[in-house]
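Shown here: the complex without one of its protein chains, the others still in place.
Then we have chain A:
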């Protein structure tokens, strides 16, 4: 007999007899309870059985009570790639703009920019949600007849034509989110007591748009813009009003510096609303930083 068998038999002599108290099932012989496939074991999705629960509880939009919902069925759509990172330009129609002018919410005797539109209190912008300014849409382009110096962030050809036909000037300008945040609520920004930010240059993918004379980009060559004004007038078939002969010529040609965000105020200045003073930096380093 081998040594191992001997040892096992010796052990058996000392162990108690096999009885009901010390036997158990073979492993894996029992049937386990199945796991429910939902938070509450795959029941009626919170609606209960019959009655008002089932009949008046409205499921969330697109929910198909257990099916893989249609809106989740396709994991990705290639043409939506990066949609959460793209710049958004919330719309403002020309009809809305005309109504703002008609009801005296916007002063046409001064250049109209994002600050003027935000100051009406009837347009909302959230720069922290990747919104980069006003997109002027062409709804109401046929009734638009205000002579204005307008600056928006996005405009199509018809909008540009409608503004220029009425004898106005339009330009598209880029503002970085920090500048936009200052423009959204000017009073709140001044009360913070921080210097007026330096406006950043557009990102590379927006550079083409904002330096395009046909889009009236603020970085485009002014001579090419006046050329494009004539081209657009011929395309849409209207005679271009001469802004040189206009009594409001000074207002119509007023333009911001590409580094400037408020008319008449330079970047780097601090406005003190309480004492009604403006603090201007004298430091060499700051002057170099805020220079355009």
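Methods note: contacts are C-beta pairs under 8 Å (C-beta built on N, C-alpha and C of every residue); 3 or more make two chains touch, one makes a residue touch a chain; residues count from 1.
Following the convention adopted for this analysis, contacts and distances are computed from a predicted model.
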Complex member absent from the view - protein name from UniProt, among "6-phosphofructo-2-kinase/fructose-2,6-biphosphatase", "Large ribosomal subunit protein mL49", "dihydropyrimidinase" or "Glutamyl-tRNA(Gln) amidotransferase subunit C, mitochondrial": "Large ribosomal subunit protein mL49"
Return the single residue from A:124, A:187 or A:288 that touches the missing chain. A:187
Among A:89, A:132, A:262 or A:290, choose the residue that contacts the chain missing from this document, as touch is defined above. A:262
Where chain A meets the chain that is not shown, the residues are 58, 95, 98-99, 101-105, 110, 115, 118-119, 121-122, 140, 143-146, 185-187, 190, 262-265, 270-271, 273, 276-283, 286
